[in-house]
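Removed from the display is one protein chain of the complex; every other protein chain stays in position.
What follows is subunit A.
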């Protein structure tokens, strides 16, 4: 794994890394992938993948609390709010 590969993964994962972090992580992740690649030595069964012990856990799609009951508590945690909204930067238009 090269520095460019790590830089690409970091972009996908939305994490800005310094060059020294990229080099360090490239080394670690190469080692770890070397170790976990041992999984390739196991011959997998042809058995189709089973669903777990539980499936199709359903409930009625109905409101289960009063409108606005949690609004204030949730908005209070937001880094930037505007009235009843969480505010984010605009995503359309020219990039600065």
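By our rule, a residue touches a chain if its C-beta (ideal position, glycine included) is under 8 Å from a C-beta of that chain, and two chains touch if they have at least 3 such contacts; residues count from 1.
The criterion applied here is as follows: contacts and distances are computed from a predicted model.
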item	value
Omitted chain, identified by the protein name its UniProt record gives, among "Isoquinoline 1-oxidoreductase beta subunit", "Manganese transport system membrane protein MntD", "Glutamyl-tRNA(Gln) amidotransferase subunit A" or "UspA domain-containing protein"	"Glutamyl-tRNA(Gln) amidotransferase subunit A"
Hidden partner interface residues of subunit A, rising order	6, 9-10, 12-17, 21, 25, 28-29, 31-33, 35-42, 44-45, 47, 49-50, 52-54, 57, 59, 70, 73-74, 77-80, 86, 88-91, 95-96
